[in-house]
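The following block contains the structure, expressed as structure tokens.
A single protein chain has been omitted from the complex, and every remaining protein chain is retained in its original position.
Entry: chain A
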Amino acid sequence: MPGYGEDPEWSDIVPLPQDDGGPNPLAAIAYSDEYSEAMSYLRAVMAKNEFSERVLRLTEDIIDMNPAHYTVWLYRAKALFTLHKDLRKEFDWLNPFALRHLKNYQIWHHRHTIIEALASDLDEKSPKIDNMIREEQDFLDRMFTKDAKNYHVWSYRQWLVERFNLWDCEEEREAVDDLLRKDVRNNSAWNHRYYVVFGRPNAPKNTTEGHVLMQREINYAEAAIRIAPQNQSPWNYIRGILSHFQQPLSNIKSLASEFASLEKPDEVKSSHALDLLAEIYKEERQLDCAGKAWDLLAQKYDPIRSRYWMWKKEQLGTAAA
């Protein structure tokens, strides 16, 4: 591919080299490579505020070489809006790009900007919105096949749920189910489930209906615990639910006892179950048992945090007094 310097389309532009801000800015730089050349053309078009088709191609080229350059993304978005481009076409380029650059977050900010602009041109009840959302969900599922814990993608998905009121959308819970079937330890998926079920504006309350939901979610987490008892996510999930409904931990004593018991101190299958059991004993004022459970954690099942477990045990003294 010829460089911009030999391309007749760019012959009217005088490239602007890098000002490094140092005392001798130009000396330090070798301008031989493609990236530096493309950047010097970008500086030149930015200096004269040019928005054109060739600018769009130039930004694609630079982003391809260096996707973390946020100024280029911003300039591209400005160009798209100024030229009144069909924004849906942006995804033809953006989607494959996102699948290749998993660590980049500028992509997601750009996507957010584009979707917001598309949505603001449509009526909230338009079927076109539903289509757009479905396409977004499908694409996010594809992203998760590459990295199921990608923080940027999950943040984007949460924004989508909130922005388009997807709290009751089956797709959201299904996406989570699907990911947890593949990897029950995916904490991001657990968090998203909590977000959709309990993080919504009208979160379930302490009513009969709410309790049905509580039991459904506890059952869901229980099933996951049976697959991998040492996985902390479903244990945290259940604790979060109980605290949301202000229920005592003793509600799940039998579950905890399945995976940890003071009678069989050598057969503890989950340190999380053992800690939970200790706290239930504390709730029940069986302080000796609670202390024994924390001793076991400190000495045998989680010794790297022995100071933490010993602190918890010491607190029992305060509880007894």
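One rule holds for everything that comes next: a contact is a pair of C-beta atoms (placed from the backbone, for glycine too) under 8 Å apart; a residue touches a chain by one contact, two chains touch by 3 or more; residues count from 1.
Operating definition for what follows: contacts and distances are computed from a predicted model.
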The chain not rendered here carries, per UniProt and among "S-adenosyl-L-methionine-dependent methyltransferase", "Ubiquitin-like modifier-activating enzyme ATG7", "Geranylgeranyl transferase type-2 subunit beta" or "Translation machinery-associated protein 20", the name "Geranylgeranyl transferase type-2 subunit beta"
Of A:95, A:187, A:251 or A:286, the residue touching the omitted chain is A:187
From A:54, A:69, A:173 or A:292, the answer for touching the chain not displayed is A:69
Among listed residues A:33, A:174 or A:288, the absent chain is touched only by A:33
Touching the unshown chain, chain A contributes residues 18-23, 28-30, 33, 35-36, 39, 43, 65-66, 68-71, 74, 77, 109, 112-113, 149, 151, 154-155, 158, 185-188, 191-192, 194-195, 198-199, 231-233, 236-237, 239-241, 243-244, 304-308, 311
